[in-house]
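The complex is shown incomplete by one protein chain, all other protein chains being positioned as in the whole.
The block that comes next holds chain A.
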Amino acid sequence: MQGYEVQPKRTQSYVDEAFRLLLEKPGVEEVLIMNHSGVPVKTSMSRQDALQHACLYDNLREKTQAFLQKLEPQQNLAMLRVRTRLHEVLITPDGKITMLVVQNAKDKYLKSLD
């Protein structure tokens, strides 16, 4: 499924270009782009998965931003990376959109020590 696409004139070419470039990177499994309210705009996963990911990770991002605001000096979030056993999720706020990338992060460092 191509994803939750709004009418083409509302999807910026920037979003399309970013989506395309992200998908081309090695190791990337899924890409999701949300608008400022957390609604998935362009995604490579199924609709239900996209909504679930977007909702949960947007929530986490807001909490992280709140944490950063409480520090001194106050700072804005540039990137949030959640690494799990199976994969890694990168959340990047970028102006009015938020990009979420699920990638397969292979542990190359430990392997090279063997």
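We take it that a contact is a pair of C-beta atoms (placed from the backbone, for glycine too) under 8 Å apart; a residue touches a chain by one contact, two chains touch by 3 or more; residues count from 1.
Just so it is clear, contacts and distances are computed from a predicted model.
Considering only "Dynein light chain roadblock-type 2", "Centromere protein N", "Glutathione S-transferase" or "Protein Iojap-related, mitochondrial", the record for the omitted chain gives "Dynein light chain roadblock-type 2", by its UniProt protein name.
Where chain A meets the missing chain, the touching residues are 52-53, 56-57, 59-60, 63-64, 67-68, 70-71, 73, 75-87.
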